[in-house]
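One protein chain is absent from this view; the other protein chains keep their places.
== chain A ==
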Amino acid sequence: MSASSSSQAATTVTSVNDVSALFQNEKKYEELNIIGTGAYGTVYKARDLHNSGQIVAMKKVRVPLTEDGMPLSTVREIALLRQLEAHRHPNIVRLLDVCHGGQAMDREQLVLYLVFEHVEQDLDSYLSRAPGPLSQARIRCMSYDILSGIDFLHSHRIVHRDLKPHNLLVTSAGRVKVADFGLAKTYDTEMKLTSVVVTLWYRPPEVLLGVSYNTAVDVWSCACVLAQLHSRRALLPGAADTDQLHRIFRLIGRPPREQWPENVSVMIDSFPDYEPQDLADVIPGITPLALDLIKGMLVFEPSKRLTAMDCLEHPYFTEEPLM
């Protein structure tokens, strides 16, 4: 493969395509089993063969190649994910490695592997396995973890967009780490696996209505998750887009006309003029401060919602526990 005829690299006309095969055989990870399949990729449990068999979680994402190779958005997103990792934030799942599976047969897509630390379970299974209600101290600690992780992402201008118990991992020590973020644009370009139903339960109204959104979407989703920590069941388990909106308005009331965004196809009048419910009735046993925090997050208008940073400074976290 290397030219033996000449010592001058300039005359070594070796096709890059010939040598590329050399670098794809080296096996670094051994797939063990599938942990789960999301709408955009499959997560495998795997063994890091170069690292004394350490167990990792490997997310496989298919990236369509453009005429100019790797899509710009994917390159940018991975660059940012790698950069974030330098901060080693305690509430963000560690990204250990990024690699790809070499060239796909049809030359039109590349399989990317994002290698993460393996975390025992996600919040979904944690909650379903919990023998009884979580203690107030545990709920508060987990809430703080989640909001810290989200605040960190927001401070780096990353919107998670799909926060839900499935994407929140719980370590053996009971700490929460945020996973599955930062590839929104890559996902957008990719064909969705149609068989996977995307859960709407944590979606804020602006996403359901199809208007532009920002970091405030994650605060809404966080609120749904926080409520779920208290009651151990989903706050707004809608069955479809419209049903989800009905459930939201039944809880927080139908917004006044002037708050309804312009240029949306859904008419405000298609919803009854729901009165807001008392959140305390929906989440029995919740403490007043926790309630006040969640209320501040479940606000129709994104700009009026608390930010993740506001949340972290809320008395629920800063005042002495009253339990």
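FYI, a contact is a pair of C-beta atoms (placed from the backbone, for glycine too) under 8 Å apart; a residue touches a chain by one contact, two chains touch by 3 or more; residues count from 1.
One rule holds for everything that comes next: contacts and distances are computed from a predicted model.
Chosen from "RBR-type E3 ubiquitin transferase", "Dolichol-phosphate mannosyltransferase subunit 1", "DNA-directed RNA polymerase III subunit RPC6" or "Cyclin-K", the protein name that UniProt gives for the omitted chain reads "Cyclin-K". The residue from A:H50, A:R76 or A:R138 that touches the chain not shown here is A:R76. For chain A, the residues touching the chain absent from view are 1-3, 7, 9-17, 19-20, 23, 65, 68-70, 72, 75-76, 78-80, 82-83, 85-86, 97-100, 102-103, 110.
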